[in-house]
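Only a single protein chain was left out; the remaining protein chains are all shown in position.
Then we have chain A:
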Amino acid sequence: MNEEIDEYDIYHQDFTTISEWEVFIARIEEVLNEWRLSKAKIPKGNLEFTKKWIGKSEEIKFQSLNFTLSYHTLECELNTNPLKDNKGVEGGWKPSTQLHNGIWEATKNFMDDEDGSPFPVSHWYGLKQYLMLYPSQPLVEENQIKLVMSSINIAFANIDCAVPFFLKIREHWQQCFLGIYEDSEFKTSFDTIHLKRIPNQCSHLNGLANLFKGKIASPVSLEPVLMSAKFSYELKDLEPFVWRPPSQTNEFLSIDGFDVEKLIELPFGAEKNPIQSALLNVMWPRFLENAVIDSASYSDFDPLMAPTWTITIKLRENINCLLSDLVGKMLDLLDDNHLLMDTLGLSRSLGILNPLHKITEAPITISKLVRAAMGSTSVSEFKGPIPDDLLMSLLYYIFPDAVDDDSHKYPEDLQVEMKQSDQEPKLCSAVKSSPAGGLVRRVSLVAARLLEAGGLPYLAHLWYEFTQELQYRWERRIRVPGVAAGPPGARSCLLHQKLQLLNCCIERAGVEAGAGGREGAGGDSDDEFYDCSEEEGEEETCERPAAAGRQERLDDAVMKNGAPLYIPKTQEPPPRTEDQVAEDAALLEAQGGGARGSALRARLLSASLLSDMEAFKAANPGAELCDFCRWYSPRDWRPEGGGALGERMLLPGNPWSEAWAVARPVPAARQRRLFDEQREAQQLLQWLRARTVAGVAELLLPGVLRAGAARASAAGATGGAGAAGSDTRRVLTAAARELAEAEKAAARAGAARVVLGGAAEGCPLEAAARARLLAAAGGALPPPARREFSLRVRDAGGAGGAGAPHVLRAALRQDLLLAGCFTEAAVLL
């Protein structure tokens, strides 16, 4: 059985005398043996295949030619057992039968269907495995083709190959392949002809039928030839199906036509037609040769009478989408680490370079909005690249409360979207949100559109005006609109948290100003005290130091000394944005891991504790630590003897008792404040101004992405939730990619829907759908863009069933492609 391998061994010992050609053949044989493709070694039996093509390849050289020899096969279903040894043959199974049946079955399909294999031969001929020898340079010379083909013949025969073997010939763009398959009973040859012009006798079915029968030249009578035909018509050129680009306007830039609605209407969809081709296929799947006349002068084919109509659509691989473009421009900024204000040359005047420079002394502090209201031009002002009229409209859109016009008011009750329920993943849901319809969304969208329209200078100008307006609002104690109430919540995006914090500052400062006594805006914070209205408890204190700052009684608890125990009014811990929390955490971590670190951390964190203790002492004159614990940490309080400390409060070096020792009775209202809104606000505003380009993009992208996701969802796009994570940029880029995918899919689906109507792609159309198409085409179909005919016949059946098949397929466009496969039966002769 392995004779040839022995020969091959001898071969190698005698390497001096052999020719290049012999080496080439030997090399092919070597590879085929390695891949175990001889009939003796290949698995037998009726294997079940998946639809997935797998393959392997080797490089082979011959003279100056380089070839890639590749083997392609459908993946076997795992659960089918190939028959061992020769049982399959005994059971009637033969490789040639499988091949013949495959060829026959494949004629039900047409040549332009695809099966996912790298070369079309598999679906032309219904192959489940094949070998392909592919030259790196086109193989056009007849001599060379013959030489290589005979090498293949020899190698095929030498190893008794079990798989059809093809050679790619002619220019690479021409789908021309020669192929052979041979066993003891049959020899099948595969041939392809490509002609750039269609010769007369091949331009119609009758001519092709003559060609086919001539080629078979069978000595025995044939069964009647079976035929099928398919005419294809371009659909996307039909007027009703012509693709129109989505409206993409920078119209908002023209001043007289400015319309906020146009600005915020995010562009969505493909820039170019996502459909590469849309074909109406008119098919006659099966008829006998004498049923139809189709000659140069007359044709029976009437597409309107054809039994089957289908639509097939081919979509472009890469399409640019408008929303993704917009997002992409913003995303690109993440690489730019220059200060955004440098773009305008403003960094120095804004004091960004010098942190000691006081913000309040920055030369420009009056809001543009106010200037406009006052009639402007009084202050020597910074002139940015955005035209004033446009800028004003945009600022009024972002800060609608600056103008007496209700058209763009923010919704009353803005909420940060809560955690989504698990079952419906939404686009970009990993990106932190901000209230839909809120300020962050508006400023992000305006920024994105301006960036697209005018580049970085426009974005910088907007950011400048935005921060100026925030500065102005802080100085005048005017709340920033369109921001959710309350302290910053880590659930929303960082920009939103910053604005929440700014509003906290503004409110706190407003209360200060309202309380009167203290210095107003811009005062030195060190002398200020936390303010909580100073009405004292009703029940008058009778003795000794007067109690102050009582909130309410703690149930009916009494102190160790018998006096009623009051909960004091307290300072709330200062609101923090997530970046500040991270800084705090870093500071705590920096104290180290040991006991010393723990002690330092406790000290860092005892400000709130001390404040509460002082408030408690003020509200409860004569209180002891155990009384404090009764309110603050009840499990560290014991009832024995009217009140005692729990075990752990008695430990030496206890931060609780240390703090208690130094705490003076001071009501919260007169304590040093834990939250210094002056410092916070100024730091925050400077922080916003001093962002890099990348930093601003990072602040704005969540709003852009969330708005984009909303736009995409409205347009029917869907997508899974990308993973959330720690790295903001990674989350942003992942979300942007997710959005781009969704947009692309939606654009494709939308374009396909226009052409398909309600019909499914590739399925036979109902009468109504056919009528719709016909109407779109104006009642009659144009000349077909492509015609395809398939002719097949089998030799009179042998004992084991159907005989060997002969097939000719012809695809006619401007050119002609003929693919034929003819089988000679050795035994019949």
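The working rule: contacts are C-beta pairs under 8 Å (C-beta built on N, C-alpha and C of every residue); 3 or more make two chains touch, one makes a residue touch a chain; residues count from 1.
Here is the rule we go by: contacts and distances are computed from a predicted model.
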Per UniProt, what's the omitted chain called: "Maternal effect embryo arrest 49-1 protein", "Ras- protein Rab-3", "Small ribosomal subunit protein uS9m" or "Transmembrane channel-like protein"?
-> "Ras- protein Rab-3"
Could you tell me which of A:E182, A:E469, A:E512 or A:D636 touches the chain that is not displayed?
-> A:D636
Identified contact with the non-displayed chain, of A:E512, A:E578, A:D627 or A:D795 = A:E578
Of A:P224, A:P411, A:G455 or A:G592, the residue touching the omitted chain is A:G592
For chain A, enumerate the residues touching the unshown chain of the complex.
-> 318-321, 324-325, 327-328, 331-332, 334-335, 419, 490, 494, 570, 572-573, 576-579, 581-586, 588-590, 592-594, 597-598, 601-602, 605-606, 608-609, 612, 632-636, 646-649, 651, 653-656, 695, 698, 720, 722-730, 733-734, 736-737, 740-741, 744
